[in-house]
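A single protein chain has been removed from this complex, and every other one stays in its place.
Labels for the chains are A, B and C, by order of writing; each one numbers its residues from 1.
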């Protein structure tokens, strides 16, 4: 499947934007600038970007604790995201949510989620809204391999199937749930094999191959828009960092990190492919790299320079009885 | 597979005991003697009895809101059961549980359950106990077609699979969850097709055919005792009554009740089979019928004659701080 | 006001019907809320209309796209209701019995209740969850719970416990129009209660208690079914020359502190009747509020009449012993003189 050039450039830009964002988050976290828990998406960029390359702002998305990449791919402003991580008033959620609760309703981004398995039921909700309103909006529901053992996923897959909801369930199988390998916690080899249990199409694919993700998503999105119901895509991928910042990663196999950070890295593979096929030039890429680095520098500066919220904000955005 | 004669007699006796028990419960409920909610098992006898014919008292069982048949099949005393339904002090749970919470730890019967989907996680628990203790006890986990859409089932099937727990999951697919047909609420045709999603054997069978149930259970129980892990059996069956006493059953298809109460009735089919094959005589069956009727009469009389619990019992069997 | 009388369920049904007519974004979802989904011979008709028949007839008027039967997947469909509310629908979800809320508790605690706050106000969750509560039906430990105290504890949720058909209709209309997640409790024993209910739609504001009976000597704050028991207790107290004021808060979150404090200022005595288990319940919540803000008004200890700290027993004599009743309430009140 041919991807138009402007989309290829957009894809490269988004993948780099995620990568540089996450690298920088790791640095700023290390400096103590970012409080709380942070789960980095670096290494999995081809999944979020390959999927979101098929969407518009009107489409919905539910996410996970590892949500930065999903947000960037869906077009959420990185300045607002970085400011949110810093807990600043200019954050996309006014600093009240933080890394695990970044959301942007204007972009259809229904929130990162600190509860593993929290997203799939919400996805059925936006799917139901689209169906009820008769629009062609689709919902992407990202979840991890660990989340696939959560009952909410089962219930949501079944609901989406019987109601023919326009949802693409995307299992991001990065091999681990915290320190627990997928081959231990999951009773089947491929999560997508479970699609049959709901009478929906299921595909397992190389999640570090942008083109494979893009194509599978393209088909699933078309199905969903056409009212033919949900699909389940499993993208096998890997996280370059630990589960969260601070994880010693002793469970990882020797050489695994290196292999995924080099030959199996999704951005490197994408770059090699488009360069070797002459689809994009090195100069164009260098240009994008420059913009991306500038955007992240600017986002960090914006976050640092922004004020913290006024303490009165503690009591807004909720009915407070006492 | 040949079933020994004493077992055939036991099977007939248990099926009749369930049938007469339930018929009588319906009558006593109609008279206002049995308070609360009552869900009758009549019509599904071949499932509970066909499964339990392969068990000993040491084996475990988890049940559902429709639990009377499971209890009787597991050997729980019908006097204690009837007294429980009447709310009497002599009830198997001292009258504190009622129809939806009948339990008998001495028989490995871990309780009916008012929560749909409440049983499967508990079954993983008794399975884990047996595995940890190194015994050959198996656990039977009964659940309805409606319960198969509950997340707890998914989690439990996966847990049992990865831990190779000695559990037989038995889907009692009676076609309805309350008034909602299985073909609406369930995204696959056969619940047992979902076994593949957990890498365990799954079989769909005619749950009104005692022999089919017995044989499938025989194999699954042997597997479990041998440490080969769980299985999923789906028994297609039917309830002769409404969801609970008082249900007008307008959702049932014309003639459906009659067909299942006559030609497809599990007791009638068993009777015809053993009689025609000369395995059991009419006299032997009549004998059993007499005993069963007497046992149920005696259970009702016992229940009626028993006292209600003393009100102080409200405060026992729990730590009461206020 | 029309003299027309409706029973409790009819009042709720009318509230939903009128709101569905008014606003096409209102949908109903839950197990058997219509019933018989995909059963051919029912055609447009329903099989159940909810387990107690409260949604009866709505599917005929609004169709199965707006009265949606769900599988027994409460995390799934309550979570879906949250997601649908956040994206523009206004769902009314029926969570059959409040005792089942445990199977979808995260959808309430961490999703529905918190989205608006965590997202810095950029989402709202206009969702009503209707649920059956209460003892007295011999439905045993899992099906007889009250649990409104749990939900009142959680920020981001509103909790409503009507005691009359009139209140039920007006409060449900307010709940449907509210932009927050509202849990709406319907006592299982209210089927038989009748009362005057206007035909037109009307709303009763949240956070406004109703003085169900005026009195001078003792204040009784009563929740749900306890309102009726307290009115009976007040009649009994009258015989002992004690005049009781019975206050029905109607909504627990928000809670109308002012009406309660003003009454205690007048009477100097407070009894709170709440069918909840006694620890950390709404009775303790109200007692604590008054022991703080109304301390100087009090002439006597605050008495709470609650269920004991045990599960609900099945056997009728035990359940009767377990439940608060008019006699326990009047005795508690008399003990203050």
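The rule we apply is simple: contacts are C-beta pairs under 8 Å (C-beta built on N, C-alpha and C of every residue); 3 or more make two chains touch, one makes a residue touch a chain.
Everything numeric here is computed off the predicted structure, so don't read it as measured data.
Asks: Determine which of the presented chains are touched by the chain that is not presented, and list them.
Replies: By the stated touch criterion, the chain not on view contacts A, B, C.
Asks: Among A:15, A:61, A:76 or A:100, which one is in touch with the chain left out?
Replies: Considering the complete complex, A:100 is the one touching the chain left out.
Asks: Which residue, C:10, C:46, C:69 or C:106, contacts the hidden chain when the whole complex is considered?
Replies: C:106
Asks: Pick out which of C:55, C:73, C:87 or C:152 touches the chain that's been left out of the picture.
Replies: Of the candidates C:55, C:73, C:87 or C:152, C:152 is in touch with the missing chain.
Asks: Write down which of A:9, A:115 or A:264 is the residue touching the left-out chain.
Replies: Answer from the full complex: A:115 touches the omitted chain.
Asks: Which of these, B:43, B:67 or B:114, touches the one chain of the complex that we don't see?
Replies: Residue touching the absent chain, from the options given: B:114.
Asks: Could I get the residues of chain B that touch the absent chain, sorted low to high?
Replies: Chain B touches the missing chain through residues 60, 62, 91-97, 101, 103-106, 110-111, 113-115, 118, 120-130, 132-133, 151-152, 155-156, 158-159, 162, 316-321.
Asks: Touching the hidden chain in the full complex, which residues of chain A are there? Just list them.
Replies: Counting only chain A, the missing chain is touched by 35-37, 87-89, 91, 93-101, 113-117, 146-147, 149-152, 177-181, 183-186, 250-251, 253-254, 308-309, 311, 313-315, 318, 320-322.
Asks: Please output the residues of chain C touching the missing chain, sorted low to high.
Replies: 75, 99-103, 105-110, 113-114, 117-118, 140-142, 149-150, 152-156, 253, 255, 276-277, 279-285, 287-293, 295-296, 298, 300-304, 308-311, 313-314
Simple rule for what comes next: only the chains that are shown with their structure count from here on.
Asks: So which chains count as neighbours of both chain B and chain C?
Replies: A
Asks: Going by average Cα coordinates, which chain is farthest removed from chain C?
Replies: Centroid comparison gives A as the farthest chain from chain C.
Asks: Taking the mean of the CA coordinates per chain, how far is chain B from chain C in Å?
Replies: Their C-alpha centroids are separated by 35 Å.
Asks: If you average the CA atoms of chain A and of chain B, how far apart do the two points sit, in angstrom?
Replies: The computed centroid separation for chain A versus chain B comes out at 45 Å.
Asks: Between chain A and chain C, tell me the centre distance in angstrom, where each centre is the average of that chain's C-alpha atoms.
Replies: From the centre of chain A to the centre of chain C is 40 Å.
Asks: Provide the list of chain B residues touching at least two other chains, using ranges where the numbers run on.
Replies: Within chain B, the residues that touch at least two other chains are 149-152, 184-186.
Asks: Two or more other chains in contact with one residue: find those residues in chain C.
Replies: Correct list: 70-71, 73, 75-76.
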